[in-house]
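Here is the structure we will look at.
With one protein chain held back, the other chains of the complex are shown just where they sit.
As written, the chains take the letters A, B and C, and residue 1 is the first residue of each chain.
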Amino acid sequence: MSFEISEELIERHNRRLKPALDRGWAGFERELKRRGTNPQRLFLAARPFVVAVPSWGLAAGGTRFGRFPFPGEPRHLYEKLDDAATLHRLTRQNPTVSLHIPWDQTGNPAALRAYARQLGLSFDAMNSNTFQDQPGQKLSYKFGSLCHTDPAVRGQAVAHNLEVIEIGKKLGSRALSIWIGDGGNYPGQVHFRRAFDRYLESLEQIYAGLPRGWRLYLEHKPYEPAFYFTVNADWGASYLAASALGPKALCLVDLGHHLPGTNVEAVVARLIRQKKLGGFHFNDAQYGDDDLSAGSINPYRLFLVMNELQDAAQDPAVKNFHPAFLLDQSMNLKDPIEDLIQSTEALFRAFSKALLVNRPALHRCQEKNDPVMAEQILKQAFETDVTPLVQRVRFSNGGAIDPLALFRQSGYRPAKIKERG
Amino acid sequence: MSFEISEELIERHNRRLKPALDRGWAGFERELKRRGTNPQRLFLAARPFVVAVPSWGLAAGGTRFGRFPFPGEPRHLYEKLDDAATLHRLTRQNPTVSLHIPWDQTGNPAALRAYARQLGLSFDAMNSNTFQDQPGQKLSYKFGSLCHTDPAVRGQAVAHNLEVIEIGKKLGSRALSIWIGDGGNYPGQVHFRRAFDRYLESLEQIYAGLPRGWRLYLEHKPYEPAFYFTVNADWGASYLAASALGPKALCLVDLGHHLPGTNVEAVVARLIRQKKLGGFHFNDAQYGDDDLSAGSINPYRLFLVMNELQDAAQDPAVKNFHPAFLLDQSMNLKDPIEDLIQSTEALFRAFSKALLVNRPALHRCQEKNDPVMAEQILKQAFETDVTPLVQRVRFSNGGAIDPLALFRQSGYRPAKIKERG
Amino acid sequence: MSFEISEELIERHNRRLKPALDRGWAGFERELKRRGTNPQRLFLAARPFVVAVPSWGLAAGGTRFGRFPFPGEPRHLYEKLDDAATLHRLTRQNPTVSLHIPWDQTGNPAALRAYARQLGLSFDAMNSNTFQDQPGQKLSYKFGSLCHTDPAVRGQAVAHNLEVIEIGKKLGSRALSIWIGDGGNYPGQVHFRRAFDRYLESLEQIYAGLPRGWRLYLEHKPYEPAFYFTVNADWGASYLAASALGPKALCLVDLGHHLPGTNVEAVVARLIRQKKLGGFHFNDAQYGDDDLSAGSINPYRLFLVMNELQDAAQDPAVKNFHPAFLLDQSMNLKDPIEDLIQSTEALFRAFSKALLVNRPALHRCQEKNDPVMAEQILKQAFETDVTPLVQRVRFSNGGAIDPLALFRQSGYRPAKIKERG
Partner (left out) sequence: MSFEISEELIERHNRRLKPALDRGWAGFERELKRRGTNPQRLFLAARPFVVAVPSWGLAAGGTRFGRFPFPGEPRHLYEKLDDAATLHRLTRQNPTVSLHIPWDQTGNPAALRAYARQLGLSFDAMNSNTFQDQPGQKLSYKFGSLCHTDPAVRGQAVAHNLEVIEIGKKLGSRALSIWIGDGGNYPGQVHFRRAFDRYLESLEQIYAGLPRGWRLYLEHKPYEPAFYFTVNADWGASYLAASALGPKALCLVDLGHHLPGTNVEAVVARLIRQKKLGGFHFNDAQYGDDDLSAGSINPYRLFLVMNELQDAAQDPAVKNFHPAFLLDQSMNLKDPIEDLIQSTEALFRAFSKALLVNRPALHRCQEKNDPVMAEQILKQAFETDVTPLVQRVRFSNGGAIDPLALFRQSGYRPAKIKERG
């Protein structure tokens, strides 16, 4: 990549903002101590937070009514990695990229991996795509892929997933995420029970091809692109499938993939209890799968999800708990890098606030049925302004204290407009 | 009961309407033959249809904003049985009554059973109640029952369920339905995972007390009376519980207990596939758990649910498939007997239309992904006016050809107003 | 167009099915007379029913996850008109086509109009498009069109609408439908009140350009493509705008453009009462704006909408009541011609059943608060199998008795695959 946000630029930026951060942190520290919280322990607990970014989230997304491209958009995967590296340089919280095959033309995986490594990036979960037809594809997914009535179509879809695993192995990935659109638009179109049988049968073949150390994430969604019936429509169906497959198969929760009113944090807790929570696609929504920036519509819900994760992380009875985090959003109007900076920060704020929850006190309130004080405990954590913590972690990790401001000042996008045309 | 709708009255009514019914049936028979359907076979398949009525559905229901009682309402369980017997005399499709303890004061069960038998009625599934406090109750269910943090409250709730089983045994019932309101109104109030642990632990004690030949039905509901979190909120949670318990535990689907947009017929199919569909609480809804008359808002959805049941019933791979049917509605504005006549007929229409579906042809369309013709097959069945079949079955079973009209003409309710005050 | 479904083919088809239709009609006639309904009057009332088809509904639609084209799809507007003509030849209920500019490249409007006339078609309402950017467009609609903060963008959008009117005038259209996606994805992005001010200001300029005898339809939608705020989000906003403009501005109701639970028929009644109901975009939905075939998910709702229209049509107090009908659906999986045949029939069934409602009796039940009998009256009409009426009207209009079957047998699509490649 030609134009870069240099380390030096970041240092200069930080030098300017550091005094204010120090003052902010001092106040924050005092406040935490007043509450009996150890600030340094909080800092250490918060510091490792990271979240993956999706390659498809680095260019403009769109709706069925169109897509508004923007100048300076990356034109191919290498340029997307450039942008991801820029993001990570600013935040130090986005070290991995999740690819989507065949949207991402990986070409020579070894070269790609080397390029990423040089940028300080590595590869997160791989995503297969059998919800669209690709030019030259032999059989169509119009009426389904892993659940299609025709074994040849299912076979093609299984083979694609196995191929994605192969690419992933070469890239150093350790997981495959499967989201399918299989379902139907009209009553009568699909035989519900048989479609699920076929789903399991296809998944078993993919599961059998999982390399040692890999995980398989199954992602449910109630509707869209199918508007009447969806095979993996809810956590219950996803759980049935993951259980049938074995311990490497886990459920993936996309925050926007639920019907109106769903208590998503309770869904998360159910999957944790069943040892089947694999990870998250983070975003926010007002209506359906709106794919808005994480925390942009209901930041308290995001906090409550993080609260469940902390509850599990601190529960000795919950073993091997390492849910994967990915920002899966549609950048329809915002510059993707800016959106990802905002969203990473929103997640990190929610994560930090969940660390602030006085968990023993909360459990006592729960045991004695004191909803007022239980809520106060959550609200006190949520209402805390964690800006000093957020900035200090970023700074100490080598990122920018105010990455959004620095990104704008840096002239990165204008430079890319020139470079990329 | 003093005033009754006599057999003689029904006969007179039927005599008057029989010629029109015969003409209607003749036309219906011709139409079926034209389509290649055997009318007599259809008649025989439809004839055994029955649906239970709930004791609580024989008096006026209400909302949290009040209840409008109506004159001539039954004052106690014996009068409710009188009304249920009247209903059954008219429809011949409501031979069983489902009780709700302690709403129903059963007093001497043997006497009650004898009274019911004399009216031609018997007892369906028993319903326990741990979502309300009763006068004189030792511990409150304000903060839960089977899932309460206090083992003493859980013990009380378990004991109540075991007592309901005892009553049920004496009444000849064979099933216990459990719906609990356990959950919470505020984030933080309830620890999601532990609440489910306690739910299972309590259910295990009840399950252990199930007599031979009994079934345990678990009913899920997304919200109300708890408005933030509900322990058994969806089919997935219900399935987890029923699976943990054993083969006698099954899931009960109330059509109104789903979030907006839920494809209920697909939920039904999932539970069938998992061998965990126990039965139904039928009603209809526009918004939430509105408890309106079955088929009053979306009769096509009711048909699609029945279509799944017929699909399973005709599938040799589905064994021991005998889902229980109960009309669970809230009679806020209609005379309950009239509502139950309407609702029984709406169910029976949907059931009959599901029998009309050309299932082999439907399966062929599904296999070859022909949504247009698959839909046509369902629509042809749904658009058929099954009035002649509905009336002929009722007539041949000894009921009234037009039970609603006869009920109004009979003067039953005015007589009850005098008797009951 | 080369291959056509000839009059002769239709006649042969009808000759074969006529005897069965006659038998069906005779039975239907008997049944109506039994109920006191005049079959001939019903036939005459039903006969004029027509519904427009959208040019964009003649090719495959899609979702944001892709579009599955199908072989034999029309490649341009003239081929779309060929398909529309084929549809109309079969149904005789789709004489008009609604264009969408600039999706439809009208080229020489006079030639286009002549071509359509020769096919027996004319042009319905014109649709403008300011929710997408077109190649070569000067200013982008990414952040709005008629409501954009930049007056130059608003001016461009207004000019486009005026240009669409000009094209429409040449084509013989008499109405302009405006649907905009203007709104925002994030809190803070748009100033709600000012955006509405700008909407009105732009509409006023378009309204001023309406030719004599034209109508302006404003279409509301709660969300998509904007996922947080939409300027014309509901009937209330649409009504405010239509009232501010004047008598030629009316509201257009798309059945899928409402939040979950909305009682759409009540919305229709409100707009009728305010003299502002202009017309409909018909389709059906389970979740959001799913754009499924009309009547495919909830045919009773469709009937209830038609019931409101008949109630108004038969009410002497409602003047100048001529709502426009358009099928606005997304043909993602079905052959569009087949979908439109199904949807036209679903609409016509609902329309016919609404004619069957015993309106004086219904009004009496409403006056005396008898919900049971009011519902029986609606249900009796809805449960009537109007197939004989539907077929007889089509036959007497010169269409096919079973247009779907004939379309399949005709080999139309295979011929088009050859012709269109």
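To be clear about the criterion, contacts are C-beta pairs under 8 Å (C-beta built on N, C-alpha and C of every residue); 3 or more make two chains touch, one makes a residue touch a chain.
These figures come from a predicted structure and were not determined experimentally.
Participant: One chain is left out of this view; which of C:Q189, C:Q205 or C:N397 touches it in the full complex?
Facilitator: C:Q189
Participant: Of the residues A:R16, A:R30 or A:K418, I need the one that contacts the missing chain.
Facilitator: Considering all chains, including the one not shown, the answer is A:R30.
Participant: With the full complex in mind, choose from C:G261, C:P360 or C:P414 the residue touching the hidden chain.
Facilitator: Checking each option in C:G261, C:P360 or C:P414, the one touching the absent chain turns out to be C:G261.
Participant: Quick one: say which of C:S6, C:N108 or C:T149 touches the chain that got left out.
Facilitator: C:T149
Participant: Which residue numbers on chain A touch the omitted chain?
Facilitator: 20, 23-24, 27, 30-31, 34, 260-261, 263, 286-287, 293, 296-301, 333-335, 338-339, 342, 349, 371-372, 375-376, 382-387, 404
Participant: When the complex is taken as a whole, what residues of chain B touch the one chain not shown?
Facilitator: 61-66, 68, 131-133, 140-143, 181, 184-187, 189, 222-225, 227-228, 260, 285-288, 290-293, 296-297, 332-334
Participant: Need a quick check: the contact residues on chain C for the chain that isn't drawn.
Facilitator: 142-144, 149, 184-194, 196-197, 222-223, 228-230, 233-237, 239-240, 259-263, 265-266, 269-270, 272-274, 300, 304, 307-308, 311, 362-363, 365-369, 371, 374-375, 377-378
Here is the rule we go by: only the chains that are shown with their structure count from here on.
Participant: Roughly how far is chain A from chain C, centre to centre by C-alpha average, rounded to an integer in Å?
Facilitator: That pair's centroid distance is 40 Å.
Participant: Considering chain A alone, which of its residues make contact with at least two other chains?
Facilitator: 142-143, 184-187, 189, 222-223, 228, 260
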